[in-house]
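Quick one: the structure is below, questions incoming.
Heads up, one of the protein chains got dropped from this complex, but the rest are sitting where they should.
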Amino acid sequence: MAPTRVIHPAQDDDHFHDECGVFGVYNHPEAANLTYLGLHGLQHRGQESAGIVSSSGDRLHEERGMGHVARVFKKTQLRRLKGDLAIGHVRYSTAGKSNLENAQPFVIESCKGEIGVAHNGNLVNAVAVRDRLEKDGSIFRTSSDTEVVLHLIARSKQDGLEAAIVDALKQMQGAYSLIFITRDRIIGVRDPRGFRPLSLGRLGESQVLSSESCAFDLIDATFVRDVEPGEMVVIGPAGVKSYRPFPPEPVSQCIFEYVYFSRPDSQVFGRSVHEIRKRLGRELAKEQPVDADVVVPVPDSGMYAGLGFSEQSRIPLEFGLVRNHYVGRTFIEPRQAIRHFGVKLKLNPVRALLSDKRVVLIDDSIVRGTTSRKIVSMVRSAGAREVHVRISCAPTVGPCYYGVDTPRRSELIASSHTVDEIRRYIRADSLGYLSLEGMYRAVGENRSFCTACYTNDYPVPFPKEEEAHGMVPGRR
Amino acid sequence: MAPTRVIHPAQDDDHFHDECGVFGVYNHPEAANLTYLGLHGLQHRGQESAGIVSSSGDRLHEERGMGHVARVFKKTQLRRLKGDLAIGHVRYSTAGKSNLENAQPFVIESCKGEIGVAHNGNLVNAVAVRDRLEKDGSIFRTSSDTEVVLHLIARSKQDGLEAAIVDALKQMQGAYSLIFITRDRIIGVRDPRGFRPLSLGRLGESQVLSSESCAFDLIDATFVRDVEPGEMVVIGPAGVKSYRPFPPEPVSQCIFEYVYFSRPDSQVFGRSVHEIRKRLGRELAKEQPVDADVVVPVPDSGMYAGLGFSEQSRIPLEFGLVRNHYVGRTFIEPRQAIRHFGVKLKLNPVRALLSDKRVVLIDDSIVRGTTSRKIVSMVRSAGAREVHVRISCAPTVGPCYYGVDTPRRSELIASSHTVDEIRRYIRADSLGYLSLEGMYRAVGENRSFCTACYTNDYPVPFPKEEEAHGMVPGRR
Amino acid sequence: MAPTRVIHPAQDDDHFHDECGVFGVYNHPEAANLTYLGLHGLQHRGQESAGIVSSSGDRLHEERGMGHVARVFKKTQLRRLKGDLAIGHVRYSTAGKSNLENAQPFVIESCKGEIGVAHNGNLVNAVAVRDRLEKDGSIFRTSSDTEVVLHLIARSKQDGLEAAIVDALKQMQGAYSLIFITRDRIIGVRDPRGFRPLSLGRLGESQVLSSESCAFDLIDATFVRDVEPGEMVVIGPAGVKSYRPFPPEPVSQCIFEYVYFSRPDSQVFGRSVHEIRKRLGRELAKEQPVDADVVVPVPDSGMYAGLGFSEQSRIPLEFGLVRNHYVGRTFIEPRQAIRHFGVKLKLNPVRALLSDKRVVLIDDSIVRGTTSRKIVSMVRSAGAREVHVRISCAPTVGPCYYGVDTPRRSELIASSHTVDEIRRYIRADSLGYLSLEGMYRAVGENRSFCTACYTNDYPVPFPKEEEAHGMVPGRR
Partner (left out) sequence: MAPTRVIHPAQDDDHFHDECGVFGVYNHPEAANLTYLGLHGLQHRGQESAGIVSSSGDRLHEERGMGHVARVFKKTQLRRLKGDLAIGHVRYSTAGKSNLENAQPFVIESCKGEIGVAHNGNLVNAVAVRDRLEKDGSIFRTSSDTEVVLHLIARSKQDGLEAAIVDALKQMQGAYSLIFITRDRIIGVRDPRGFRPLSLGRLGESQVLSSESCAFDLIDATFVRDVEPGEMVVIGPAGVKSYRPFPPEPVSQCIFEYVYFSRPDSQVFGRSVHEIRKRLGRELAKEQPVDADVVVPVPDSGMYAGLGFSEQSRIPLEFGLVRNHYVGRTFIEPRQAIRHFGVKLKLNPVRALLSDKRVVLIDDSIVRGTTSRKIVSMVRSAGAREVHVRISCAPTVGPCYYGVDTPRRSELIASSHTVDEIRRYIRADSLGYLSLEGMYRAVGENRSFCTACYTNDYPVPFPKEEEAHGMVPGRR
């Protein structure tokens, strides 16, 4: 009897997902090799494709491919990436089809010369600008919003590339942490609201840019500072120059970088991610206490919050769910019905730790609720007497339009259900979310964050949902 | 001891090479599958990459890959190519690096909608137009001249795609047999001089376009007629419409399609290829007679000319060179010196047929002379008493700028050497070329051909050689 | 500048490694599919190769390949594995070259019919028996000790396969958990000392065998009991039959299965692995207390012991080392010297958790000491004030000859160095191992274990080290 279904465990994951990580190196004889390592350190921000563009001074060199960094780049590819400066990109796949066309960095030739660009974020007015550009005779080969920026740069009447970049970005709204490369420089820009992170580091005489500081650690570079919201950093023969070309706007950094996206060993928006994550667990324990026997974090993302919850609540932590790290990209499901199949490929309950216990499950979010429902059920099958779910952030009620891959609003269970309805759906004995105020306490009462997915309070207006979702409805 | 060199037999081939084949199907429920077969029938026109774009009415679907048609397209790829109309492309690699970016058909989105295009030919003023477009703010992602046409279409002020195509092509000079696809139609265009072939066929209620008619045979379609030089054929919901939008120019069809490029079972420019090829051999025997024992064609391309030569000269034909069809893309050469290694991987002399014989070797061209020299030497090593080389066309003195991959002029041995010098270089006992007049006799005194590679008489002016060769020096 | 070295992170791991996992299913219409899942659940026991053999009653079907289970088995392979019974095997690679010949299960044909076999363990007298068999005219196609058993079975004068298996195994010494498959039954055997685990499970009307019970969970099977040391379980048309064919011997189960090998969610040798592992941490805290600020486990293997240590010592647990799970099989190292490169690809220190702290690092073993030295140094670079290393077992002084891949004795740092010398080598402020008595306390004073690697007290004699290491020196 033949197997019936191929499942994709990596995609069967009920989380929001970042769409990209960016990295750049200037003035290092092994610029491409270091970028390769940097991208490896940012691999959690995107596993679909990886690419590097380097400059040997006379021209740019580019290599891109589908899959993980270590798979895309072998000796042959790295050898071809000549030169002392390089930028790189990892991309998260939103859906099904592998699409090499959309893999970044993009490289184009224009009257401003050869330009490469790597982008983390999302430009909310890209469709409108693209329509205007098409009317003026531009042609588009991808569905990416990033291509729009390149057209604007090429069409800018400003003299010089930097002025053209500023000119182009002033026409765009939304989230962007961008790294450009030309034949002799790399340029980092962060949008005025600073949605997505971007950091500046140093390695001897070399300068480094990275979405997260954890990638600096890997190459022995030191964290210097964040590129500030609205700042453009030009790193070239004339040294490191900083510009503030955009009118100031209120800062709205993505708070979910702390909750889930960023690696715990990164410094992001001026704070340690793991520290915030643990504080979220502590606040959660204060707001949503529960009488239970064990605190069981859902690995890997719930670990720090689970530890915080345990410390605050004095309920002992147990590693009651074990993650299987050998999960491949695809997996064949037998006809034989297997309970919690998709979840079980990745997580296995440790029966003896759960059996007859009142369990507090700590997780970082509930998106559709389907995975939570499976986990609760699996934990219960393993003998848990009670299952109390605690989420280390507020209910996710709105999609993100600023560079995060999220389902449509209608798929977000919290957008249309009360906490108690969600509790019933996931079959938990109790369910508690951290409040927005609790989140603010965890981040030290700093209010310069975007919390749109918890509040529907979107700092930058966006077109109606259907258009915003996939950038250009008509294509790919 | 390790092997020293990897050789590339497919590239170690001293011929001119076509750069592309194009194919299109309209109004067939299996449009992509038939295009796949059509491309298989055009595989000899390009083995580097293959691509198909189909339309399901609402949008275009595209699949491209490096390598042969049968390798690029598996069930998965073909299944994704939905719709009743499709176009396809095979491309010959000019050099080294595989480059998926340059694989066609290209697909873009513009104010004229989604457009896919497959191109066989070369636009000689592409660099100049590109420079102008870049100054106007266009960005380029490939080094292909075809991308220039797409920009011109997108920027055209003409209403409607067909008018825009005409508008764009009027700005271009050179060789083009193009097939476009939009959501609801396919459009075939041939440049006013008709450098490259393009044929129209029919399969039941479906229309078909192909570089050569041999691809019609494979899918049971029937040859209807050539698309005429300067003709645009629009095949869509309104049926097949023919336009003559360009000012008339003298026709200059590529005579080398008869000599070498096209498959012998094709009808090209109104004549059977094999028939012309055999007549070239007959004319050659008349012009360049030789007293010899056997006529040995260099397989596969010299077969028909060899037969013609043998019939005319009454010297018996012998298959004294055997082709090995298992030659892979790369081959490892041992350190041990092996005589005629590269040639011997593909051709083996049949000693008993050559030994002590006066041999007439029939080949279709001498480009650099290196391969001919190896073959002559190999035939002599096999015991031939005399080796007389006869070439079924005139000496190749100039490169082609109209869509054929040729070495630079300085590498063409006949551009700087007399026939006798070439004879000495290839170590033949005698060497004879067919004259241009002989070629004309073979094609029936029809003079509507481009013979630039034999005469340096270029029907369309071209920029200086360095620029013309690789389209854009700066990039890839 | 080109990269200088390719490193293999998966091999650059200073642990002992299990050599195999075995699995079997009887009487299930999707026997091969379930075996595929079972092997996925045993993937931690071997990642080099994977194989499945099924029986369709009339004949056996086999599929094997290099790499992870999810890579070796796609729909095509699984579809070919027809039948209601199947066995499978995953193998750990001891060194360099991938060798499909050595991938199990082996299948042979003999006078006893078709037999497939999957083996976890090592037969210490295999070389001697092989020499004898070769003298009697046997031929060998692999260097595997398992092939020796098949020869003995084929040559046995005993009637019936089961008797022949017993006859053969009586001639072998060492460790074996074996699963055989014939056209109509599967047979599980565990050596009299029970070195390696083997469990019996049930799924409805089907019987299942597995190295570890965690694989039962994945397919919804229930754990029934361990196959006992010295037991042979025949599962066939006549039901499940148990035999005790071997003279009884003292039981010596591998205690390191608890310390490191087995998955924490498995039941092994009658106990929960995670529970023992946590108790090892508790005992370690009692025996080797230290005044410190944080307990940091080395993930993933040190997690449970770290939790136990923290609970016992009341020193808070912190996840101060983050594991990167995207590490590929090979990785290119730049010329640029990067500190702790190999370790850093897999582990990143969380600076803010370590900075200025007195850290207790909890790990499960020190083999060569090289990795510990890198980790200590990395933790210190991250700002730790003191680094105290605590190991949740006794010093590893001897290699294993019973189915575990270990370096030679001379490479085991504890075989020739005192604890203080090791401490100095790894540059720790203090180093403490759990005593053997402490280990016994953790496992509940049950003494039926092999502790040879901690005591050099080998329960089964073995030939001199050079021969034991690679089975047959002469071949592969």
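The letters A, B and C name the chains in turn, as written, and every chain counts its residues from 1.
Everything below uses one rule, namely that a contact is a pair of C-beta atoms (placed from the backbone, for glycine too) under 8 Å apart; a residue touches a chain by one contact, two chains touch by 3 or more.
Since this is a predicted model, take the numbers as computed values, not measurements.
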Touched by the hidden chain, restricted to displayed chains: B, C
Given B:H28, B:H61 or B:R373, the one touching the chain that is not displayed: B:H28
Chain not shown: contacting residue from B:I87, B:C214, B:C400 or B:V460: B:C214
Which of C:H151, C:H340 or C:R380 contacts the chain that the document leaves out: C:H151
Which of C:Y26, C:F106, C:Y401 or C:Y433 contacts the chain that the document leaves out: C:F106
Touch list for chain B against the chain that is not drawn: 1-3, 6, 28-30, 33-34, 36-37, 40-41, 43-44, 47, 68-71, 73-75, 78-79, 214, 217-220, 263-265, 272, 274-275, 300, 303-304, 307, 311, 316-319, 322, 324-332, 334-336, 338-339, 344-345, 348-353
Chain C, residues in touch with the chain not shown (by the definition above): 59-60, 80, 100, 106-111, 114, 134-141, 150-151, 154-156, 472, 474-475
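As a convention for this text, only the chains that are shown with their structure count from here on.
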Topology of the chain contact graph, where touching chains are joined (line, ring, star, complete, other): line
Greatest separation from chain A - chain, by CA centre: B
Chain pair whose interface holds the most contacting C-beta pairs: A-C
Averaged-CA centre spacing for the pair chain C and chain A, given as whole angstrom: 36
Numbers and ranges of chain B residues touching at least 2 other chains: none
